[in-house]
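Accompanying notes for the structure given below.
Missing here: one protein chain of the complex. Every other protein chain is in place.
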Amino acid sequence: MNLIIIIVLSVVMVVMAITAIIHKKLAVAVIATGVVSLMASVMYLLMAAPDVAMTEAAIGSGLSTIIFFYVLNKIRKAK
Amino acid sequence: MIKNFFIIAILAGLAAIFVTLFWDFGDSETLTPLATHYATNGATEVGAPNLVTSIVVTYRGFDTLGEVTILFLVASIVSFFLKREKVQKEIAPKRETSEIILTAAKLLVPIVMLLGVYVFINGHLTPGGGFQGGAIIATAFVLLLMANPDFEINHKIIATVESVSGIAFVLIGVLGILLAGGFLDNKVLPLGTFGKIFSAGAIPLIYSFVGLKVGSELSNILSNLQGVQKEEM
Partner (left out) sequence: MEIIALITGFALILIGLYGILSKKNIIKIIVGFSLFDTGLHVLIVTVGYIKGGTAPILDSVVGTTNVASKIVDPVPQALVLTAIVIGLGVTALMLAYALKMYQAKKSLDISDFKDMKW
């Protein structure tokens, strides 16, 4: 069961990472990075690392996505 | 294109290194000697059920001190860079925040903050700790900023909380030299019963200060990056 979940997670992560690099829109790229982080946090949970999973979910996919959007918003306003 | 060729060459070289690393990787069945020492003696030496916490706070407490220092430097550089202009006020008409976010923010902010405090106070018993709790407190500030974009976090309070908890963190470490085995030793306070909330010596105290410090630093970075500012160059 765990094997199937981890295969699905890993496929989603790689696809999202490629999307983040090749997509033209910056907002889509930032969201895709957040999805990669969120999937990574589920993967840490399956690898018996709950501390790391909590940190990644709160910081990697929460705060850093928000920081990216704040900066994108500022760049849009400075135009 | 010579540039593309170089990129492909670098990536191919790295991939070759990864393939050799991959063939050398075997499923590990036993812990390394260092981890075995932490696992067998962690309960008696530190007294915290969560071994990751006992490594982060006690065995490798110096790393945590350096990490908190790096966060402090980042917060100060960001606020030095993106200084707010007080004179300039919003020119463009603002969008009204929706009623749902306003009400939800009022209800949720205290609960989210309480969750953050719970996470860092219970850091030695359950998964979690100062960094996670600090990040959760910072998300409460994000919710406040979303509900009210003009909301000004009181920078005096944040600076006070940040410096007081930083000084207290270092002071507990110095007390460890005087009263116990060395810098950041947790046996300043009695170890207590294994698995209770007031146990593991100074770990709950140290992690609470780390949590407050990380929370205030992250909130400071967020409020600096969020603020609408225009500067003349």
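Order of writing sets the labels: A and B. Residues in every chain begin at 1.
Please note the rule applied: contacts are C-beta pairs under 8 Å (C-beta built on N, C-alpha and C of every residue); 3 or more make two chains touch, one makes a residue touch a chain.
Computed from a prediction, not measured in an experiment: that's the story for all the values here.
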item	value
Residue of B:Ala35, B:Val174 or B:Ile197 touching the missing chain in the full complex	B:Ala35
Options B:Val78, B:Val117 or B:Leu143, residue touching the unrepresented chain	B:Val78
Absent chain, residues of subunit A that touch it	2-3, 6-7, 9-10, 13-14, 17-18, 20-21, 26, 29-30, 33, 36-37, 40, 43-44, 46-52, 55-56, 59-60, 63-64, 67-68, 71-72, 74-75, 78-79
Contacts of subunit B with the absent chain, listed as residue ranges	4, 7, 10-11, 14-15, 18, 22, 25, 27-32, 34-36, 38-40, 42-43, 49-52, 55-56, 60, 63-64, 67, 70-71, 74, 77-78, 81-82, 126-127, 129, 131, 194, 214, 218, 221, 225, 231, 233
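Definition applied: only the chains that are shown with their structure count from here on.
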item	value
Whole-Å gap between the CA centroids of subunit A and subunit B	19
Of all residues in subunit B, those that touch subunit A in their complex	50, 52-53, 119, 127-129, 131-132, 135-136, 138-139, 142, 218, 221-222, 225-226, 228, 230
Residues of subunit A touching subunit B in the complex	50-51, 53-55, 58-59, 62-63, 66-67, 70-71, 74, 77-78
